[in-house]
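The complex appears here without one of its protein chains, the remainder shown in place.
Moving on to subunit A:
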């Protein structure tokens, strides 16, 4: 049978594709040879690079300074001849003059007093432009990604999220000696996980359901327990957390509104499983640039650490296109002597006597030693603190990765490249491509650091009272400055803390000024009472703390009883209460959070329900048994009963037995008597 093949082209397209393919096949074959030539060319120019098919990075530590220079020139010069060659003969893979993507990474290192070191990793990236509101099933809709992580946009699109803020923070920030938090506190959360987002939705209910989807998706993405965020943990902040005034967020559908939603998981452990997904978000993937330093063992060994992700949407009015911007930060405070000591002795053990640093002013001998504080003189490198060297730089950024050191005059900092140390005037070091690098610090007095910026206000919060049915919350505001400070106090409390707002008062003590009442300093209050198992207490107030004043605001609450299944597995540990958020709005913008609290609720004996079942059942069984016997057992008169009892009594039985014996013995006696007579 004759078989004729396709007459009409399928929308004329596949045919045209075939045409192109046929044309390309020839060019591709042609390209092979050419590529080999190119390889040879590169080999010539990259003379000192040995064939390294199985080696990792190229540079050994013994290399000399001259070698660096050679490599540097090669890196800059290598592409140029290639461009010419490629352009002449082939256009399937062209080499352009410069390709760079919107990705920047930056590391700031700042020594803090008492031998602490603050390291701030800053990563910034932008997504490709996209047309807002277009369905992804549109035939011409393609989502392109270059350096922006693929994982976010589908989640943001699905939940109509315009701004997303994630905080993973753990540890104690010693504000009194370290001063202000990095980025004025706007990039670090309370201990645990904190998330807030601005969502576009038609109603509050739909915003909440989108929020649920968002936190569940992020929970999977960052391996955090954010899926436990429900209505009872979620608030809609009124004044706090609102984005800065200069940024406006776009609405993709003008009939919708924007909703700001926030939740926090107090004291949630932050660990490697949260850091690894974060590092994977960056295009360098921890293989080059400053991301190579981020090792979970060292990050989470620090005194204070904070991971943050901020995503925002920006739209261009001219083109009607939008982009997402992402800023990810990893900040940590390392106790330098402790980390260095751990490198030496991974298992801590007492120092041998010759290594003890004794205070010679005080009596000392083989058995007595007053230890001196940590050495104030010393030098160390980032590689000792992080256990890794910086490998090369980020190649896809316009500017190379940068490390900046903020030090005072008695400090020196160097960059070590291939065994040699270099210094710069501004203490900012640009990382070199492919090189193994390290940053070194040395100082004759490590306690002398750049002046820390004063904190506008110190706030601490604590639980008061005793007993298991009621308690109190006391918040102490301390303004060390010479001008009054206005701040927004934001607090959410779980529904099982039933607060009495009427008991809110300013505590009278010796330090507080006498003539001030709460009404004078409290400017606005927003209070949303809790609903059991549905929503938390939401309290926000604006308060002004007069200059050089310490105030304590306190109020009382009742502890409610939870249902049997609502207790966590370790109910005796207590319930974590998330930190209060303080946003200073005047005179400067600053944000800080109090420590989390541990609330002890009355914890039932968990075998109680079974005991109750058994006890009640026994009582019911007893009642039923008595009733049953009353109804079913025979009734007798007392005489009858006596008679029967008489018949059954022991005395009667003995009598009967006695009688029987007597009659028998009588009979025998009679017989014997008769016999004797006979």
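Heads up, the rule we're going with is that a contact is a pair of C-beta atoms (placed from the backbone, for glycine too) under 8 Å apart; a residue touches a chain by one contact, two chains touch by 3 or more; residues count from 1.
We adopt the following convention: contacts and distances are computed from a predicted model.
**Student:** Pick from "GPI transamidase component", "cyclin-dependent kinase", "Proteasome subunit alpha type" or "Archease domain-containing protein" the UniProt protein name of the chain that isn't shown here.
**Tutor:** According to UniProt, the chain not displayed is called "GPI transamidase component".
**Student:** Which listed residue, A:283, A:456, A:471 or A:494, touches the chain dropped from view?
**Tutor:** A:283
**Student:** So which of A:115, A:217, A:402 or A:475 would be touching the chain we can't see?
**Tutor:** Result: among the candidates, A:217 touches the missing chain.
**Student:** Can you tell me which of A:235, A:394 or A:435 touches the chain that was removed from the display?
**Tutor:** A:394
**Student:** So which of A:118, A:155, A:293 or A:493 would be touching the chain we can't see?
**Tutor:** Considering all chains, including the one not shown, the answer is A:155.
**Student:** What subunit A residues would touch the chain not displayed?
**Tutor:** Touching the missing chain: residues 1-11, 13-14, 17-18, 20-21, 24-25, 27-29, 31-32, 35, 38-39, 42-43, 49, 51-58, 78-79, 82, 86, 91-101, 136-137, 139-147, 150-152, 154-155, 158, 217, 221, 283-285, 287-288, 392, 394-396, 610, 613-614, 616-618, 620-622, 624-625, 628-629, 631-640, 643.
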